[in-house]
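I'd like to ask some things about the structure below.
A protein chain is absent from this complex, but the other protein chains hold their places.
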Amino acid sequence: MPPPHNTLKPHALMQRYSLPRLLAHARRHHEDWQRAWRNPAPKDAYDTVIVGGGGHGLATAYYLAKEHGVTDVAVIERGYLGGGNTGRNTTIVRSNYLRDASTRLYDFALDLWRDLSREINFNVMFSARGVLNLGHTLQDMRDIERRVGANRLNGVDGEVLTTAEVQRLVPLMNCSPTSRYPVLGASWQPRGGVARHDAVAWGYARAADALGVDLLQQTEVVGIRVENGAVTGVETDLGFIAARRVACVVAGNSGVLARMAGLRLPIESRPLQALVSEPLKPCLDPVVMSAAVHCYISQSAKGDLVIGAGTDVYNGYGQRGSFPVLEHAVAAVCELFPAFSRVRMNRHWGGIVDICPDACPVIGPSPVRGLYFNCGWGTGGFKSTPGSGYVFADTIANERPHPLAAPFGLDRFASGALVDEHGAAAVAH
Amino acid sequence: MLRIRCPYCEEARSEEEFAYAGEAHIRRPEDPEALSDREWGEYLHFRTNARGPHREMWVHAAGCRRYFNVLRDTVSYEILDVYPIGKAPSDDSTGNGA
Amino acid sequence: MGTPRRLPSGGRIDRDRPIAFSFNRREMRGFSGDTLASALLAHGVATVARSFKYGRPRGIVGHGVEEPNAIVDLGVGAAMTPNVRATEIELFAGLEARTSRAPWQGAVGPLARYLPAGFYYKMFLHARGFRTWERFLRATAGLGGVPEGPDPDTYDHLNHHCDVLVVGAGPAGLAAALEACRAGARVVLADEQAEFGGSLLAETGPVDGEHASSWVARTVAELESHPDAVLLARSTVSGLYDHNFVTVVERRPDAAGAPDVAGAPDVAGARERLHRVRAGQVVLATGAIERPLVFANNDLPGVMLASSVFTYLHRYAVVPGERMVLCTTNDSAYRTAIDWVGAGREVAAIVDARPEPSGAAMQAATRAGIEVIHGHAVIEARGRKRVREAVVAPLHGEDDRLTGPPRRIGCDLIACSGGWTPTLHLAAQTGVKPRWSDEAIAFLPVPAGDAVTWAGSAGGARSLPACLQTGAAAGAMAASRTGHGEGRVSAEPPETDEPPETPSRALFLVPHQRPPSRAPKQFVDLQLDVTAADIELAAREGYESVEHVKRYTALGFGTEQGKLGNVNGVAILARALGQDIAATGTTMFRPSYTPVTFGAVAGRDVGGFFDPERRTPMHGWHEEQGAEWEDVGRWKRPRYYPKAGEGMQDAVNRECLAARDGVAILDASTLGKIDIQGADAHVFLDRIYTTGFRRLGVGRCRYGLMLHEDGTIFDDGVTARIAGHRYLMHTTTGNAEAVFDWLELWRQTEWPDLDVYCTSVTDHWATAALVGPKSREVLGRVCDDIDLSRDAFRFMDVREGHVAGVPARVFRISFSGELSFEVNVPAHRGREVWDALIEAGAEFDITPYGTEAMHVLRAEKGFIIVGQDTDGSMTPADMGMDWAVRRNKPFGFLGERSLSLPDHLREDRLQFVGLASGDAVLPEGAPLVEVPDGAPPIPNQGFVSSAYHSARLSRPIALGLVRGGRTRLGEILHCALADGRNLPVTIVDPVFYDPDGKAQDV
Partner (left out) sequence: MSDRPGVVLRREPARGCLNLRGNPRDAGFRNAVAAVTGVELPVESCTWGPAGDAAVYWLGPDEWLLVLPAGREADVERRLREALAGSFSVVDTSGTHCFLNLSGPARGYVLQKSSPYDFHPRNFPAGRCVQTVFAKASALVAANPDGSFDLVVRRSYADYVRDWIADAEEEYGFARG
């Protein structure tokens, strides 16, 4: 895949962020910092309307403008920018998936992550701390070996670590062979890490705005107008906005948008729970994930332990979770890190994840001409943000799927060509 | 955390006793072989995923192990109705039973 | 060290019980009944910590959950608890508390002007260098330390069901609980403090003609007399969830501290207990928290909440200073100044922001000889390590600007009150958006549904009589909604002698001569060092949503979750945006109300209880034999039985050869078993399995393959026809419950017309598999009522009889390719039959074998293991198992339609094959490629799913999945290893041993 290339420069008015400029502003008491983005009045019509002002939607707008010169774009957001899953996830970035199609898509995103702060002139604080995926059973270890091996063939970094190597990376972890779910080893992706979730939305918003994209906050899409099988625009609470192309990127609400156009999607929406602890002195450098016990943990720059739990087992759009899921995840944390038992949970919440049957996204055109969907990322949404925006922008601009997005079309649910990232089923002997 | 009235145990019980069993009223096609790939794919994978009242199946997994239907608002989580499998929705104007 | 600030008498402390403790390694003393905060104030400690970002000195501000500064690490070693508020720690003997700080934190102060909100988004933009910067940033971050080892304490959960849960045992909560109890409801009353009473514990006026504390005592006594009232002190309601599920965290005094806490019960067991309450009705009597005023340098030690000063004075007999300036916008704070004089201390002035204060409070202050400066406010505090003077200036009567020059008043304490903020966190957790009231100058709760109600100051009540009255009414109403009583209060609310209040002034950010960007820092969120200037900067940069401001500045992200700063922050934002507070709104409050220990959330589900371990009836025997274990689902299965000096491979080789050449025995009790009976049982099975069961004879067995509706393999196993309308299905160990649920799903929801019942009998049967050429002889010694001969008891037959005198079912089936009998007896007799078989086999050197040898034996035969050789995407055709698929059944079977989907017919799908390698056992999971070298992406040809050393064949064998593999037999691929080696492997047929099946049919 060729690396992204610049075709447009941000407009001259955008103040660049840099250390010297920060120092200069300090002398002026920070009184004349420019707005990060405008608050424009909506136009009657745009070439392209993007529904959803989260990380994916804003990234799509940015790449549409920058890579394809499509600047007559509005991003319509019901609430505030980045207020959905962008601001509610556990900020993990990695690309070590099982299947070629997903590995390549996520790794393309990971490459973009590495230079994203400079690219959009906003520090998204991407920190390549490395990601450990723990194995607790013999079958877990087989699966890890298979995944790391497949990753290697795709040029994606990864190693299979022994228990002792895991212990060296994470001294606080309980690696006792007698624990209920002993750590038998792990996969290790050094390039993976974490980023500051809100900053991703703000950085893309600022960069897209600088290229002329209109960001319309507090504006709700209430209908999608379709004539003769083609989209003609969106109805909003501020009135009709015409558009030649409409792209829906609304994790947690995709089904609602689809129904406005008379469509159904292979998606169910469920709360995914997360929590943070009170801030602690640095004690955990890498990201630690355990699918077997449903817990993901890292430590933020501020010192909070950021913990992901499982999804609720039933559909829901409440941005809150069911307590038993939380109890289980926290028990798993205490199992893996017995010293954290006395640490305290500060907040917990839920984000709504859209889950496809194969745990892979839907990216591409819909049966309605000019109407595109990018949804169903499940728990993979945040880490894919730059890649998702890039390939989706390319798909919209060229009106055909980007090669990396091609395996993720809606047609796979009729052909049976599911990508299947659920990973191996539990061993059954 | 939900509290669900099991129509067979005739008691409201805590969510931990139940398991969710997906959208309700999805009938298996009488003759799958007569369906196109697209139609079969619709049956397999496409769901209403309602935001608001949603008709869904639950099973009283740790209790009497019976399946039943629930009409639940997926935003407020309020349970609006509980009724047996095989019964038509009591109010066709709401949810995905229509 | 002396306690210069302790009054000689008064307070609720027990002066006969002195307690020694240490703070930052200094030895100190307090009394039973003190909190760490009150004891520190008694010692005159001003600076308790340094601030998070700028490293500024900070003192104690509040007296409860709102405290932002006095955060300590409590205890040492593994029993250390990080980040505890000193205001919530009851003093106990030997208490050790410390505040943590980064070494260079004091040096950050001068750099503060370069570090506005969000500075880090604007620098360190070279991503690859960020890791270096991050290490520096992280070193300054964090509050508390990490305990040094596994937690020595335990935690547990207790479930409750009640009609009415009352949150908070202040005046409103006590009144509510009392009414609910009198109406006959089951009541839970929880309060975060050690004693019930809330604000009444510091109250000096009478309630119902008696002292407030005796009214509390009388009320609590009546509550305790109700058998169905559960009273939880030291218990914080942390979360209010759907359907009135409520979490309450009870702090049970540490074993070390318990004996010294007056009145503490003699507790055993958990350090903290999470009460999981399911309530019919919830009454929130959560009170209100005083709002600080935002002025320059308002973070100096010596700036405190007026109500906190009042509480320290009356409840702990502590004066946190000598000379006070009281800065207020309302009447409620006046009594702090009046009582301060009563305690023999000096009030320099009451600075009231209202142009013309009047009413009883002001008159009382004047009577006490206190100067009241009206129409003024404290605009700045001055001093180095604590307050030395207050800068006071006149305010315009309506818009917040100064109208004259400032003057300075010497003092060492500035008590301030900006009004009251009802504690709405729990209500907000349910998604209720509070409504701003200009009249109340507060966000007030909006009723949503009728299962949660408010009482007292949480609902906006401002006087003690109003709190008592709304509490009683809420309690009676809640009880009646659960079917207890008529909703009327049982008695008139008690009288108090509180005078009526006069209106307050809305003042949030106190103006300064200079704008916020240039004034000394005006703190809104003390814990995270968020200033008024930061909020204005955020608004200026376009972060206009209150959530954006919160996230950009970190306002309210601290451990006290904005209890002090939220309203002031919203008000400052509203002004910056030129809109009113109602339009600006407030942020969401998430659970927990206050931080909850991970251990308490986990409860007892840790260690051995994290996940149940399922054991077979023969578990003890395996243990006695020194088996090594494998976890399979929740089951413990022996993996192999090492003899002295044996490694795993030696043991497995020995076990395999015993099965091939002599006799070996496997505990197969963990296999799922489901009894299926009814007139339509065969119809049901035909629909579930790809295989046909209609024509299976009674007493015969058949292998079955079960698919998901998408055509992928779900499970496999042998099903036997026990009687005309009765079958016994075997499932894999890991899938037993999923398969049972699957059968019930179809039986109950889709095919209720079928006459069929399914009953799990996994736990009923203990199963011993006797395997090997000598198995018939061994079984023959303990079974005399079944004819075991080759022709009478054929391969795939099942028979009933007795083994070792116990009624048994014996299956002649084989997962090893050898002659094999699977003996099933009721589980409670499993061990005795197992022992009998071991004894009977002794002369044949019967050898127990585990899952590892079982895997080798089945791999030699090319038998698959679902979940190891399949991964959730494989169809029967992929696995070369079309022979198990019958396509001409009348109904068809689940998943059949999917088998003809275009993607399932591709010829380059992964297909199940054998893999012959050289001398090395291939790593399971390793990828297969055509060309050993090359630059990525290298086409992935498949992977190794199973690989073992075969003792029988004296060479390694492997199974795998290869693209189009079945048409590529003989082709050579390479197994690409992590260390760069590439092992050549040949694609072969997956059956390595006895392809004709002679060995099992003897």
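First chain written, first letter: the chains are A, B and C, and each begins at residue 1.
As a convention for this text, a residue touches a chain if its C-beta (ideal position, glycine included) is under 8 Å from a C-beta of that chain, and two chains touch if they have at least 3 such contacts.
Predicted, not measured: the structure shown is a model, and the values here were computed from it.
Wait, the hidden chain, what does it touch out of the ones we have here?
So, spelled out: the chain left out of view touches B, C.
Please pick, from C:R113, C:R131, C:H157 or C:H374, the residue that touches the omitted chain in the full complex.
Answer from the full complex: C:H157 touches the omitted chain.
Of C:S214, C:S358 or C:T759, which residue touches the hidden chain?
Among C:S214, C:S358 or C:T759, only C:T759 touches the chain that is not shown.
Pick out which of C:G109, C:P355 or C:P826 touches the chain that's been left out of the picture.
Answering carefully, the residue with contact to the hidden chain is C:P826.
Thinking of the whole complex, not just what is shown, which of C:G145, C:G487 or C:G678 touches the missing chain?
Only one listed residue reaches the unshown chain, and that is C:G678.
Of the residues listed, C:R323, C:H374, C:K433 or C:R615, which one is in contact with the missing chain?
Considering all chains, including the one not shown, the answer is C:R615.
Suppose we count only contacts with the excluded chain; which residues of chain B make the list?
8-11, 13-14, 16-17, 62-66
What residues on chain C make contact with the chain left out of this view?
156-161, 186, 228, 267-270, 276, 278, 604-605, 608-609, 611-617, 619, 635, 675, 677-679, 755, 757, 759-766, 807, 825-830
As a convention for this text, only the chains that are shown with their structure count from here on.
Centre to centre, by mean C-alpha position, how many angstrom separate chain B and chain C?
Centre-to-centre distance between chain B and chain C: 28 Å.
Provide the list of chain B residues touching at least two other chains, using ranges where the numbers run on.
Residues 1-2, 19, 37, 40, 44, 76-77 of chain B touch two or more partner chains.
Any chance you could list the residues of chain C touching two or more other chains?
Expected reply: 241-242, 245, 431, 710, 898, 901-902.
If you look only at chain A, which of its residues touch chain B in the complex?
Against chain B, chain A makes touches at 253, 255-256, 264-269, 313-318, 322-324, 356-357, 413-416.
Residue numbers of chain C touching chain A in their complex, please.
That would be residues 52, 78-83, 100, 113-114, 116, 119-128, 130-131, 134, 137-139, 141-151, 153, 155, 239, 241-242, 245, 247, 276, 429, 431, 517-518, 533, 537, 540-545, 547-548, 551-552, 554, 559, 561, 590-592, 595-599, 601-603, 605-608, 610-611, 613, 630-633, 710-711, 715, 732-735, 851, 854-855, 865-868, 870-873, 898, 901-904, 923-927, 929, 935-940, 943, 945, 976, 978 of chain C.
For the complex, give me every residue of chain B touching chain C.
Interface residues on chain B, with respect to chain C: 1-3, 14, 19, 21, 27-28, 32-33, 35, 37, 40, 44, 57, 59, 61, 65-67, 76-77, 85-86.
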